[in-house]
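Here the complex is missing a single protein chain, while all its other protein chains stay put.
Chain lettering (A and B) follows the sequence in which the chains are written, and residue indices restart at 1 in each chain.
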Amino acid sequence: MNKIQDNRAWFLVMPVFVIVAMSAIIPLMTVVNYSVQDIFGPGNRVFVGAEWFIDVLGDRRLQEALWRQFLFSGLVLLIEIPLGVMIALTMPKRGWGVSATLVLIALPLLIPWNVIGTIWIIFTRPDIGLFGVIVNALGLGFDHTASPLDAWVTVMLMEVWHWTPLVALLAYAGLRAIPDAYYQAARIDGASAWAIFRYIQLPKMRGVLTIAVLLRFMDSFLIYAEPFVLTGGGPGNSTTFLSIHLVKIAVGQFDLGPAAAFSLIYFLIVLLFCWLFYQALQSVGTGDRA
Amino acid sequence: MAHVRLDGIAHSYSGGAAEADWALKTLDHDWRDGGAYALLGPSGCGKTTLLNVISGLIIPTRGRILFDGKDVTALPTEARNIAQVFQFPVIYDTMTVYDNLAFPLRNRGFPGPEIDRLVRQVAGMLDLADDIGRRARNLSADAKQKISLGRGLVRPDVAAILFDEPLTVIDPHMKWKLRRKLKEIHEQYRLTLVYVTHDQNEALTFADTIVVMHEGRILQVGSPQALFERPQHTFVGYFIGSPGMNLIDCRLDGETARIGEAAIPLAGALKGAAGTAPSGALRLGIRPEFLTLHDAQGPGRVEVAIRTVEDLGNYRIVTALLGDTALKIKLDEEAPIPADRAWLAFPPGRTLLYHDDRLIEASP
Partner (left out) sequence: MTISLSDVSLVVGAETWLSDISLDLGPGAPHVLLGPTTAGKTSLIRILAGLDRPSTGRILANGADVTGKSVRKRNVAIVYQQFINYPSFTVYENIAAPLRRGGLPRKEIDSRIREVAALLHIDALLDRLPAELSGGQQQRTALARALVKDADLLLLDEPLVNLDYKLREELRAELREIFARRPSIVVYATTEPTEALLIGGRTVIMDAGRILQSGATAEVYKRPATVRVGEVFSDPPMNMIAGRVAAGRARLGSSLELPLGRHLAALADGPYIFGARCGHLFIDRRADDDLAIPGVLELAEINGSETFIHARHEETSWVAQEEGVHGLALGQPVTLYINPRHLYAFDDAGRLAAAPSGG
């Protein structure tokens, strides 16, 4: 389209340029800068090329954290997406129940991340927490500060409790956008409830579920606050996910070079996986059969 | 295939009992087995409500609906053996054309070879055979609408197929092809078809019998010709035809109808009927096509003033004033139009009388 030219329009675009530059481009360039140099002090730096990258990739602790991270994000997706869809399917479609349910479901989303951690620490404590006491009373011996499995369970619970509502809300919005005619046609075609879900609701939710998968993957892959508040990455290294490990390197050991290289790799992994998910979900059920 | 009978059907969405609350006001109607019907009316006339009553998506507040004499009022849609084509194409996005067509049969547990035979037969008839392996979502709107129709046709037990303004999203140049396809299918299968539309062109082209609805009532049931030539109600006269029927307030004076000072002679048969009409608003109705314009006085002609002439290529629409009343006259492009003074003739056989909007039937 050949729009009318008016150079004053640049003033409207300027703020976005400034914000993007400040928030993304400049910090990212700083990181790139750190990742290829060894810095001893102001004015005292050495170009080291890919050395930090090779270092970091060979670090066993980091590799462990990476696999831990994939396991965690995979579990999050496997639990939250189906659970969110199930919740959305059971939510009322009209009447006063709609707004009541929406508020209830959205509540966990309104709580700050570190507060969530605190809530769950108390909730699952074996001595005073409601959950911890009950589970221990059942003879299961639950203690997230001592058992890696229990720590994982607690982090998962936190994550699922906190974020499944988001998936549910997105899925609900997707379901509400399906015109009534589809349900009527399906009834006329004699479709079962499962067939309606499989052939109408699921395909029509693809768009919102793509967004849900991307958001939940990115978010869970970058998880920091919850395990940090809960156990600081322990017991041992059992809940040391990538970002916790990164902070340990950068802040704890002040190894800025490796930390910067690691950050870039981390960023590229997230980008790559988001792209893969997006491509996969977009191509499901489209195109002609070859 | 089935004969569908509406017995005292009435429906109110709000549950209120006041006149205005009833979307459908007590309807009785028989849908003949194998008939092609159109439900025609402006938006809000209740035609979609009636369609949903037949399909079972709405349970009517009052009355019964019978398929071949069997009361199905309380039966859900899936138990009624009807099929429906909606305004917007409803297809199963992830399935191929074949799987879309096979879907209703698979749901009903038909054996595989039987499904294959029926699906291929219907695909062939709808000219979808070449696309049978393609994803349905990649097809054009008209092909999708044919798939919607095909999912109804494929069922050997289907009693009636209902259409809810199915050509809304179809390109104009494709519309007549689809209309023709529907006609062919009706001739071949003789299914009971009910077609809801606000478009007279679609209704009259598609159906043998048109049911004209207005404000929750059935005003007339008849052939396209009957709706055009003898509208039973002034609304039908106005709604069918472009421009619609001229409707003029008049009073009776012996054997003529008087409009102001002008006297319009009536057909022999109408004289007696009109004489017995009780008091009430009388209107004279005549189609623009039937009025004739002359440049000289003659028996039964009334003088008019010509206001505008619209040239529409093949024909012209003349607006003429008879006293204060504007009348539309449709003339062939080659018919002469008088220059200054003009006289209008009302052919008696084509001039109809309405009492309180209802046609006064002439007893022969």
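Here is the rule we use: contacts are C-beta pairs under 8 Å (C-beta built on N, C-alpha and C of every residue); 3 or more make two chains touch, one makes a residue touch a chain.
Note that the structure is predicted; figures quoted are calculated from it, not measured.
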| item | value |
| --- | --- |
| Listed residues B:Asp253, B:Asp311, B:Asp324 or B:Asp340, member touching the removed chain | B:Asp311 |
| Absent-chain contact - pick from B:Asp249, B:Glu333 or B:Glu361 | B:Glu333 |
| Contact partner of the left-out chain, one of B:Tyr98, B:Tyr195 or B:Phe239 | B:Phe239 |
| Residues of subunit B in contact with the chain not shown | 42-43, 172, 176, 179-180, 183-184, 187, 198-201, 204-205, 208, 223-225, 227-229, 238-244, 287-289, 310-315, 330, 333 |
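We take it that only the chains that are shown with their structure count from here on.
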| item | value |
| --- | --- |
| Subunit B-facing residues of subunit A, complex | 179, 181-182, 184-185, 187-192, 195, 199-200, 203-204, 284-289 |
| Subunit B residues within the subunit A interface of the complex | 55, 57, 76-78, 82-84, 86-88, 90, 92-96, 103-104, 107-108, 133-135, 137-138, 148, 151-152 |
